[in-house]
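For reference, the structure I am asking about is given below.
A single protein chain has been omitted from the complex, and every remaining protein chain is retained in its original position.
Residue numbering begins at 1 within each chain, and the chains themselves are lettered A, B and C in the order written.
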Amino acid sequence: MNAFGKLFRVQLFGESHGPSIGVVIDGVPAGLPLTPEEFREDLLRRSGGKKGGTPRVEEDSLIFLSGVVQGITTGSPLAVIVNNKNTISSDYESFKNTPRPGHADFVSRQKFGGFSDARGGGHHSGRVTLALVIAGVIAKKLLAPAQITTKILEIGGENPWDQKLETAILEGDSLGGVIECRVSGIKAGLGEPFFDSLESVLSHIIFAIPGIRGIEFGDGFSAAKMWGSEHNDPIVSLDGTTSKNGSGGVNGGISNGNEIVLRVAVKPTSSISRAQRSINLSSGEAEEFKVTGRHDACFALRVPVVLEAAVSIALADLLYQTSAPHIWGHGIVVK
Amino acid sequence: MNAFGKLFRVQLFGESHGPSIGVVIDGVPAGLPLTPEEFREDLLRRSGGKKGGTPRVEEDSLIFLSGVVQGITTGSPLAVIVNNKNTISSDYESFKNTPRPGHADFVSRQKFGGFSDARGGGHHSGRVTLALVIAGVIAKKLLAPAQITTKILEIGGENPWDQKLETAILEGDSLGGVIECRVSGIKAGLGEPFFDSLESVLSHIIFAIPGIRGIEFGDGFSAAKMWGSEHNDPIVSLDGTTSKNGSGGVNGGISNGNEIVLRVAVKPTSSISRAQRSINLSSGEAEEFKVTGRHDACFALRVPVVLEAAVSIALADLLYQTSAPHIWGHGIVVK
Amino acid sequence: MNAFGKLFRVQLFGESHGPSIGVVIDGVPAGLPLTPEEFREDLLRRSGGKKGGTPRVEEDSLIFLSGVVQGITTGSPLAVIVNNKNTISSDYESFKNTPRPGHADFVSRQKFGGFSDARGGGHHSGRVTLALVIAGVIAKKLLAPAQITTKILEIGGENPWDQKLETAILEGDSLGGVIECRVSGIKAGLGEPFFDSLESVLSHIIFAIPGIRGIEFGDGFSAAKMWGSEHNDPIVSLDGTTSKNGSGGVNGGISNGNEIVLRVAVKPTSSISRAQRSINLSSGEAEEFKVTGRHDACFALRVPVVLEAAVSIALADLLYQTSAPHIWGHGIVVK
Partner (left out) sequence: MNAFGKLFRVQLFGESHGPSIGVVIDGVPAGLPLTPEEFREDLLRRSGGKKGGTPRVEEDSLIFLSGVVQGITTGSPLAVIVNNKNTISSDYESFKNTPRPGHADFVSRQKFGGFSDARGGGHHSGRVTLALVIAGVIAKKLLAPAQITTKILEIGGENPWDQKLETAILEGDSLGGVIECRVSGIKAGLGEPFFDSLESVLSHIIFAIPGIRGIEFGDGFSAAKMWGSEHNDPIVSLDGTTSKNGSGGVNGGISNGNEIVLRVAVKPTSSISRAQRSINLSSGEAEEFKVTGRHDACFALRVPVVLEAAVSIALADLLYQTSAPHIWGHGIVVK
């Protein structure tokens, strides 16, 4: 299913080469000022056209279908679409029969019986993250003054701006990377002890981003190598600030008021123009082939703004839920 | 909230030193044979009493409250409890005021206004995973003949059975570890393209296990260091088998028929008997103290069976959902 | 929130005088043939222009934004919109201050702080049922060969086609009515013993239709006047057929294989052109006023197709859930 959230609810739709990509957001409060300009920066960050990004550049003009009148939200579902242009669908015809390594071609055929839209990856396309970014812009407004920032820690295992990316582009190969996200200004109390732990909810939405292979919070996998006396992190002030924030802002599934810190591993772009092998599902024969068309050498470069969006959406929904009364006497108001 | 699943639904309850730990499972099919003996092995694996485990050993006798008659499930909600015994509550009185580093003491106080049960960590206790293991035993039966196995890859960053654990026990310190889980026999098609990707759903439930700091699938964080030509994984037979399974059995959020492979990082036990610092929330003064009582030097040793349970529950729920008709003509049956 | 369903999931959006009314349907199986022509009849039945219906007639041209390629569904979310035309918004400006009796003007102002779209009732408009009808057409296809039919039992308490409606139109007054819905061909086993009883799920979605004041199943309110020996309904054949079907096809919350029979009470249209009283929320003064503009004298005449849609959507979702294994050995399939 393609919906996320309990009270701030995001429903995605769209295929890469279909008419439109879109999102319906249920639970946007009424009275929120919202202008197309506020989306521009994040949409630009997500779009291609930079070094290591796909040459497919689109003017992603937002069309608001409902939920906003004269730049103010109405409280009813907010629907926004972006129409697709600049698509070259002939590139994709053969993948149904010869599934590309690392792509969803095979599983999509298995799950949807060959009816899924193969063009541009269809609904599996990274282009659908456009809808996530749109919802993310609204979620960020709801979270303000909390601040969400991301940083590319490494590309291909090295400093992000070194020579390796040039090599990948020249050789028709690709790279992945590690992105860090930090959120400051979130109060203690978000998340639940068990199934809706803060890490559970964040990782749920983050693994919706295509190509994520791992996630860690705070000290993450390094924590597994530490002594307890080394990883334990004493509280040093009454607001809950700890000395090292090795738990990444979460204890027992609940935000502790420190900065939320998480890192994700992004795999290398699956589409490469170097020769690869696959199997022809009709003939059963192995085949060598090259993926042509326009592709990111490193789509991890475009992930930061999508990651921010995912994190913001999850936190906004948790904040809504936290306004329900966790403590008797707080929150329930009758006439 | 403490419920997980859409059609195979697990609701947990209980505090470490309260009367009982329990679970209600909604969606267990009718007619499933179920005997207390089938739970014994997994409960034993979860319980303490081994090297590196807490000396608190309990006979975890299951009491079935509903949903099973003469060893056969009825199709109505299955409720199972285990009564708590062998608790020493006086150990925990002071933690409300002086929160233990790494524990949920502080966040619980913030979220629940000081009313949460501090004894033994209350509902945050690892003891609540007992309920998860109970549900896991049933989920495993539903998944058979699929096989779920786990392996401790490292403790404290090293080979699991080396000297380091002895040192931790002797010095009153603690260690974490890395656990791998593999599931074979899951057909292609589980999981959804976006928000309910297989990784999303699995990580959601896995991060409910206390003390998990990170998760990765297949090549995981290593994938972020590879070239695309290196990480890409050609399909080599018509059933979808790939040459390296670097994606850990998942493409585009959907199982691809290969073994599902994931690894989690478990932090070192927070409770250590070495001196630590914290803050007294009443006086605002820093305090040095030691956690007394019985604790695991390395609770990661007990995580494998809990991880298996979490994975099984999530997969069972996804299997149920996958029996809904993804392809027209399959699944919808009217009279 | 504006979403319904667990596995066949319908998300509505749109305001009466906004750019578009639309629906996103998640869970449509792949491979379902779907042409605009199949929607025509139900859309025509819902639209105005007949005696007792509003003169606002729209060509409701469907625009498919996603989920269908060359007339075949892809399995990804199906998004459909209808653009609004033929709106006269000036009619509605004053209602924010002087809420119309029977309308949502007052509650909308209270809930959304005066920011909701007042034009044409905004998101509260009966026009949003257009989206429900679109989803209903698809749901009906999934339910085939089950048959859903509706019948207007009475208008204004009398035979539907008598003189009373003429009077209402002439005098600028309005009428309500009673509609019956019958579904044949649904197998026994849909619905759950408690909270998701068949009646629960059906009434949940049916009360989403604006203007419904009551619902009853089978003998309904008459059952409360009967002796048990009179209401009890013996099974007369092995397929569960009962002699009178007084329970309307449901026992214990679960379909029993007989025809599902329910009736709804539809209130008279709130907008009438006769003089009415209300209160001016700014001045606190009582005010007399007339609702001008175009309105149905009896919108109950347009409810049947909306009711069919609501019932079909709920049944389709329950059928999906019923394909999960209620009996051990049925439904769970692994490799």
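By our rule, contacts are C-beta pairs under 8 Å (C-beta built on N, C-alpha and C of every residue); 3 or more make two chains touch, one makes a residue touch a chain.
All values derive from a computational prediction rather than experimental measurement.
**Student:** For the chain that's not shown, point to the residue among A:31, A:157 or A:293 touching it.
**Tutor:** Of the listed residues, the one touching the omitted chain is A:31.
**Student:** Kindly state which of the options B:81, B:139 or B:281 is in contact with the chain not pictured.
**Tutor:** In the complete complex, the chain left out is touched by residue B:81.
**Student:** Which chain C residues would touch the chain omitted from the figure, given the whole complex?
**Tutor:** Considering the whole complex, chain C reaches the absent chain at 1-4, 12, 99, 101-104, 106-108, 110-113, 115, 123-124, 128, 154, 156-157, 168, 173-178, 188-189, 192-197, 199-201, 203-208, 210, 212-221, 223-238, 240, 242, 247-248, 251-257, 265-272, 274, 276-279, 281, 284, 286, 300, 326-328.
**Student:** What residues on chain B make contact with the chain left out of this view?
**Tutor:** 1-3, 7, 9, 11-15, 18-22, 24, 26-27, 30-31, 63-67, 69, 72-79, 81, 111-113, 115-117, 122-123
**Student:** Need a quick check: the contact residues on chain A for the chain that isn't drawn.
**Tutor:** Touch with the absent chain occurs at residues 6-7, 27, 29-32, 73, 75-76, 142-146, 185-187, 193, 257, 316, 319-321, 323-335.
Keep in mind that, in the parts below, only the chains that are shown with their structure count from here on.
**Student:** Sort the other chains by how far their Cα centres are from that of chain C and give me the top one.
**Tutor:** B
**Student:** Can you check how far apart chain B and chain C are, centre to centre, with Cα atoms defining each centre and the answer in Å?
**Tutor:** Taking the mean C-alpha position of each chain, the two centres sit 43 Å apart.
**Student:** List the centre-to-centre spacing of chain A and chain C in whole Å, with centres computed as mean CA coordinates.
**Tutor:** Computed value for the inter-centroid distance: 36 Å.
**Student:** Where in chain A do residues touch two or more of the other chains?
**Tutor:** Expected reply: 1-3, 12, 111-113, 115, 123.
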